[in-house]
Each structure stands twice: as C-alpha cells, then as structure tokens.
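One structure is given here, and the rest of the page talks about it.
The complex appears here minus one protein chain, its other protein chains still in place.
On to chain A.
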Amino acid sequence: MEHFFLHTMVGSIILIVLKVLAVLVPLLIGVAYLTWIERKVLAAIMLRKGPNVVGPFGLLQPFADAVKMIFKETIIPAKANRVLFFIAPILGFSLSMLAWAVIPANDGWAVANLNIGILYLLAISSVSIYATLLAGWGSNSKYALLGAMRAAAQMISYELAMGLVIASVLLLVGSANLNDIVLAQRHVWFFLPMFPMFIIFFISCLAETNRPPFDFAVGESELVAGFFAEYSSMAFGLFFLAEYGNMILMSAIISILFLGGWLPPLDYVPFTWIPGPFWLIIKILICLFCFIWVRSAFPRYRYDQLMRLGWKVFLPFTLAWVVLTAGFMMATGIGIYGGAA
C-alpha cells in the first residue's frame, strides 16, 4: 500500500489528488459556512436574528443560497468580451484555491512544502488582481471598469506594505518557508515583538481582499456592485466564493506569520491536548471574526484617504520597521541566520 502511493506514478498522482481534496473540501465547506457566520455576526451586532428559517439556526442557508445561485440564468452583456468575461471569475476562484497549496496545517502538513512559500503567496495574491481587472474590462460597462480600476490601484498600493511586513518577519526567521516561520515562533509569537506590523498587516489584508471599510471596488452606493456588476448566476457565485476564500486565506496567513500557526499558546498540558490543526482553525476564526466585526463597525473610507494611508503612512512606516529590525538584529545578534528568538 505504502509502496503503491509513494513509488509508482499512478499512486503518486492519486496521492496528490487526495491531498488536494483534503484541503479543498473542508475549505469550500468553510467558505459556505463563513457566509452564514458573517450574516449571523452582523445580525448580532445589529440586534437582528439573521438567517434562521432554513434548517436549525439557519444552518442550511448556505446550501439554499448555492442552489439558488446555480439555477439563476447566466446573462452575458451584449457587447462584453466573452472570453475575458468568463475567464475572470474562473481565474479569481482558482487562484484563491491555489494559494492553499502551501499553507501548513501542522508541522509539515502542506500539499507543497515550498522553500519560498511566502513569496508564492505574494505572487498569487498579486496575480489575482487580474481576475478583477479582466472582469471590469471584459464586461464593457462603466461601473465595472471603474470598480476594477479602483480595486487594482488599491491592491497594488497595499501589496507594497504587505511585502515589507513580510520582509521584516523573514528577517527574524531567516527563511521563506511557512513551516520554518511557524516553528520560529515556538517561544514567542511574532505579534508581540512586531505588534505594529501585525496591525498594519491586518489592515492591509482588509484592503487586499476588498473588504469594508476598503470596499471601493464594489462600493454599492456609487458603483452598483463594482467590477462584478454585470455578472449573474454561477459566474457571480465564483467571485463570491473567491472573495470569502481569500478572506480565509488572509486569516490563515495572519495566523501563520504572527499568531504562531498550529502552535498552542502555551506549551503545557491542557493546551497540547488539542491537536495543531484545531489551533490553526481557532486562530483563523478569530481573525475572520475581526474581519466581520470591522465591516459592521466602520464606515467606508474615502478613496484619497485610502491611497494616503497606503502610500504615505504604511509604506514609510513598514520600511522604517524593516531597517529597525535589521539594525536591532545586527546590534544584539538575536536571530541572525535563522536562530530566531
């Protein structure tokens, strides 16, 4: 059995497919229930009840939504660029799933344990802007184009700050492997020594996923629904899944970079009874709760304020922090060449 999976061609392909399914199936169920969680949390904050009709506590609501979405009519605008119009949602969805290949759920539990895992994530997140841009341009509509332009400008601006935050974490760890990054936090999770970076990274994640208060790309009061204004049916559904998939992905990245990934908060008995993947899930859920909380608590930013925050506040600050971290490590000799914290 072991020989078949590890040493034959067919076996290894089956093994890879199984690994991918083991990531994607829980992820898609998670995405479905994230919509339910979001509606419930928003409802609780607004003193409403939220979905409570379909199934107990409205638990079957995501499936009802999915069925509704699938049976809607697919509408293609008359002058849309058909190829790009359909490539865009597929690209967006598959990129948001592709990134999960490198996320480790436990020590060594990743589909691909890349040496440059964190750079791979950066590359994926920067390429996923194309989904937005193609959707905006391909649907040949002013609202969509404006939404796409805003989204692209915003994501590029905040990627710089994110890149620098990641650089400062990499300085401490001395490796770009996500597994190593988590293991380097055995003694102290990075959100303590790097607290400002943690906050900046969280805010940049909000901007990167186009979530409120930075949801200019879909600003419904100005742009109807922004870049996916012309989409219906499952094409819209794919954008929706991609957005929530990206939210979970960003939460996972925050957990891995700053909250110690699968590590328990203290290395003592009651905590170590809970296996690693559950710790990661708990941390992801906490981050997701913050995402939803922010959505209901803050009004939408103004566009020029968003750009100012990204370029004039975050970028210089994170750059200074990278220099500071490097200087501190040189001066004290802590963590140089991978012997972190």
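What to note about this one:
In this text, a contact is a pair of C-beta atoms (placed from the backbone, for glycine too) under 8 Å apart; a residue touches a chain by one contact, two chains touch by 3 or more; residues count from 1.
We take it that contacts and distances are computed from a predicted model.
Chosen from "(2Fe-2S)-binding protein", "Hydrogenase", "NADH-quinone oxidoreductase subunit J" or "Urease accessory protein UreF", the protein name that UniProt gives for the omitted chain reads "NADH-quinone oxidoreductase subunit J". Within the complete assembly, A:127 is the residue of A:127, A:192 or A:320 that touches the hidden chain. Listed residues A:19, A:295 or A:308: the one in touch with the omitted chain is A:308. Residues 84, 114-116, 119-120, 122-123, 126-127, 129-130, 133-134, 136-137, 145, 148-149, 152-153, 156, 159, 176, 304-305, 308 of chain A touch the missing chain (whole complex, contact as defined above).
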